[in-house]
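Below is the structure I would like to discuss, written out as structure tokens.
The other protein chains are all here in position, but one chain of the complex has been omitted.
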Amino acid sequence: MSEFFGIILRSLEYGSIYALASLSIILVFRTSFTTNFAQGMIAMFSTYFVATLIHKSGLPLGVAFVLGLIFALLLGFLIDIIVIRRAAKLSPVGKQIITLGVLSIILGLTPNIFGVYDLNMPKFIPQGDMKIAGTSISYNALLNIGLGLLVMLTLYYVLHRTKAGLAIRTTAENAPVARLMGVSTKLVTMFAWGVAGCLSLLAGMMASPFSQVSTTFMNDIQITAFLACLLGGFTTFFGAVAGSYIIAIASNLLQVYLPQGTVWGKPILYILLIGFLFLKPFGLFGKRYVKKV
Amino acid sequence: MDRQLNTFQRIYKNPYLQFLIVGVLFALLPTLRAAGMVKAGTVTVIGTTLIYTIAALGLNILLGYSGLISLGTAGFMGLAAYCSAYFTEQLALPFWQSLILALLIPTVLGVIVGLLSMRFVGIYLGIATLAVGEILSEIFRQWDAFTRGTSGARAKYPKIFGMQLDQTGMYYLIVIITIIVFILVYQLLKGRLGRALNAMRGSEAAAMAMGISVYKYRLIAFGAATLLASLAGVLYVHYIRISYPTIWGLPLSLDFLAIIVIGGLRSIYGTLVGSFVIFAMSELVLKQIPYMENYSLVLKGVLIIIFILFYPYGLAHVVSDLRMRLGRRKTKVHPLAAKEEDIDG
Partner (left out) sequence: MADLMKHEATLLDIKNLSIAFGGLKAVDDLSFSINQGEIYGLIGPNGAGKTTVFNCITQFYKPDQGELRFRNKKGDIVSLTSLPTYRVLEQGIVRTFQNVELIRELSILDNVLIGAHIDYEKTTVLDELFNTGRRRREEKKQIEAARRALQFLGIDHYRLFPAGSQPYGIQKKVELARTLMSDPKLIILDEPAAGLDERETVELADEILRIRKEYDTTILLVEHDMQLVMKICDRISAINFGRLLATGTAAEIRADQKVQEAYLGVDA
């Protein structure tokens, strides 16, 4: 029983990472109607930036992280201004291809800027753990879980209680109407890309101590986050978050209880998710949409 | 309206003759190498480029004609490569039997993914195929008994019609198969089936109202695309003679996407030209320029974006565009423009 509880507790940490990654995808999707395949690369790139600041410039983690957030914000702005804005008139598939182009550019730039070696990323809290109901969990994991929740609550507050949030929600609901009402949808979209970059960086910072900072360390998280978005219906922020935690728990259960789970857990999880989405293509919470002809 | 063609025009405008001429030109390459005019490495690069052209042509049927995106092309190509290596080496099956199995297994899987596309409309399909590609990648990495893991699965030059091929013989085989694929794809898509796929992409409502079973044609599109990717995979593993798990990842699938975007959606020659830009150029040209080799991914990304935004018909349409600029042709429509229902998400 305590093993099971331990799995759930650890899943919460992974759930936070997936939730941040999938929130960034949904944020971009709702405001610029783009499924951003480059989101994981943006996370990878900014995490590399932070790791390089720590290793090469010897900055403390906290300072490097703050600089990293600014970097991710600007990176998001830049991608929106230079590329995405011009793609507004493309079909959804056309926009997807554009983001794949962005993915290719970032992936190609990384070794040229940050070098070809994988880098270590220190944890926010290097050591120490505590026992909860017979299971030990590190302070860092608790912090990650807390940070994830904090970010989500902040995002919820901003979206539902502030003027900026109203602008975002109006843009997401109906961009032309939002423009008529005086919302600068361009600004909203730009900030959505920037904030999504920051959320991605945070996800990258939490995930990288588990492996190392490499060009591929965000790939699985990106795919999982996409599937979490689909599971949540791909429209609501809540759905994406719920999907993330569900997948994190399922993933950990498979890895522990499946024979050779650490090897085959991931592909089997993907197959199960695709199977589920085949039966319920609009996810757990999504609504069916009828095309008018 | 129809200009009368003179005899000369009638000959050079004949598509079959054009394909044959292209084939003969490629077939000349080993002779040029024997004469010392071309490096041996160049022949290998061009042979590989033709193999990639076949796989990209499959993706073009899917994305260009049918409007269905797939990020799993490399995975299916890899699966066929590993199948063929496994059947010929480990099970010691004759090449032909192995070929049929290595084409059949991935194609069946591709059609199953096609079934998924019934439910995963629009944006979802890219994500679903991305996950399928990742599943295949993971299998290539982990299933050592089948793929030999990181040490790589080896294969030999095949023996066909009682003839043991060498490297040059394999190159000729690749050229012949490429041209046959060109001709068959051309015939397959120039008529009713091509129009049905186009209708499915352009307006699903119109397609259904005109009696086109969207279900059937999506499966056909996925089947054809996977079959071509598999054929490319088999040719690859018997030409390069080794397959590593790292080859068949997302970057290769992106290359196929770049090929058809840059070369030209719905164009056979465009796909060929795109393949040369993406593969042959970086191998033959960029490697000669200092620093540029490291930037090939960046360049590909930039080209994808620039072409989609500013030249969506790709290089295949340079000639017709020039003619249009000179006022002799009709206006064009962006092939990936949003439809009305897309604009507001």
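We just call them A and B in the order they show up, numbering each chain from 1.
Following the convention adopted for this analysis, a contact is a pair of C-beta atoms (placed from the backbone, for glycine too) under 8 Å apart; a residue touches a chain by one contact, two chains touch by 3 or more.
Everything quoted here is computed from the prediction, not taken from an experiment.
Engineer: Give the residue, chosen from B:11, B:210 or B:306, that touches the chain omitted from the document.
Structural biologist: B:210
Engineer: Go through subunit B and note every residue touching the omitted chain.
Structural biologist: Given the touch definition above, subunit B has residues 1, 184, 187-188, 191-193, 195-196, 198-199, 201-203, 205-214, 220, 330-333, 335, 337, 340 touching the missing chain.
Here is the rule we use: only the chains that are shown with their structure count from here on.
Engineer: Express in whole angstrom the distance between the two chain centres, defined as the mean CA positions of subunit A and subunit B.
Structural biologist: A distance of 32 Å separates the two centres.
Engineer: Could you please specify the touching residues of subunit B with respect to subunit A in the complex?
Structural biologist: Touching subunit A: residues 63, 67, 69, 71, 115-116, 119-124, 126-128, 130-132, 134-135, 138-139, 142, 204-205, 250-251, 254, 257-258, 261, 294-305, 308-309, 312, 334, 336-339, 341-342, 344-345 of subunit B.
Engineer: Using the touch definition from the top, list the residues of subunit A that touch subunit B in their complex.
Structural biologist: For subunit A paired with subunit B, touching residues are 30, 33, 35, 37, 83, 86-87, 89-94, 96-98, 100-109, 111-112, 172, 174-176, 219-220, 223, 226-227, 230, 234, 263-264, 266-267, 270-271, 273-274, 277-278, 281, 291-293.
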